[in-house]
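The structure is given below, and queries will be raised subsequently.
Some chains have been omitted; the remaining ones sit where they do in the full complex.
By written order: A, B and C. Residues from 1 in each chain.
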């Protein structure tokens, strides 16, 4: 089994809804988004998937969240912006472009700091 | 599938028992402990598991090993303190608090340096 | 000449006032604060300054900014929260505790991301 990985970054504010102590106050993070695509076979050109193309997808998505208050991003309206929920959102956005491209599954990790992340991993059916 | 990750640190001495060359001498590491919990579904508040609570568990465990000679820690009496054995010990300690909390499995990685770790991953039955 | 260094972290939101493009929108960072104290001579116990004490000072200051919107921190009222201005503020706070302790100068660096920081360095007269 093969995998390819790219990382991108966005710097955003947010606040959690509910009883999350200090995380319920407006604060922010230098987010790191890691994207990992899995597949069974390399293509004839020696790639699983063009890393340059994967990077453009990740960079584009990160740019849409960069220098934003996540609670104000239209696509996240009504979402409690936990790291899990942001991973969920990014997973869906990226999966939409990665299905039917010879890949089996996709992981998206959202790091809020070097010591904390949440991730979603699912098949690309 | 979702996962949440936290990291903690402890600075400890140890020596291995047996034929491990220089690692059989008293030496030490700036250990990094990574804790990853997996589960299938997010709760209504948008979390898999409260990362703040997971962090407190990891920090508490790391604090109990911090600034210690691992060969003198009572809970590790009779244990050859390989990175694998330390991972085993930390896995058991954390699993005791994480069972029946809606999680499927748990990974604990023990880094002895930025270039070496050992890990244990098992189901949280 | 000797120096001792400690680092602390805080995760905060802010927005710049003025014509700073996207940085004028509410956003956030995982800030890293680096504190470096310089002096000429080690004391009899082999230290320039007790790193444990320096760390407590840095951690205390970071905690006062953690999980905050910097534009709402009372001590920063009226300050345009550029990285330079945050470095200035932290420098003054730390210098107040470090004068007359046998140190010559103090550096405070405020990292907004792994690729950007601003710093202030001045004598501890």
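Going forward, a contact is a pair of C-beta atoms (placed from the backbone, for glycine too) under 8 Å apart; a residue touches a chain by one contact, two chains touch by 3 or more.
Owing to the predicted nature of the structure, the values given are computational and were not obtained by experimental measurement.
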May I ask how many copies the whole complex comprises, since the file places only 3 of them? 6
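The rule we apply is simple: only the chains that are shown with their structure count from here on.
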What topology does the chain touch graph have (line, ring, star, complete, other)? line
How much rotation, in degrees rounded to the nearest 5, is required to superimpose chain A onto chain B on the basis of Cα coordinates? 120
Just list the two chains that share the greatest number of C-beta contact pairs. A-C
Starting from the mean Cα coordinates of chain A and chain C, work out the distance between those two points in Å. 31
Chain centre separation in whole Å, for chain B relative to chain A (CA means): 26
At which residue positions does chain B touch at least two other chains? none
For the complex, give me every residue of chain A touching chain B. 18, 20-21, 23, 79-85, 87-88, 109, 114-122
Which chain C residues qualify as touching chain A in the complex? 9, 11-14, 22-23, 25-30, 66-69, 72, 112-114
Across the complex, what residues on chain B touch chain A? 1-8, 42, 45-48, 50-52, 55
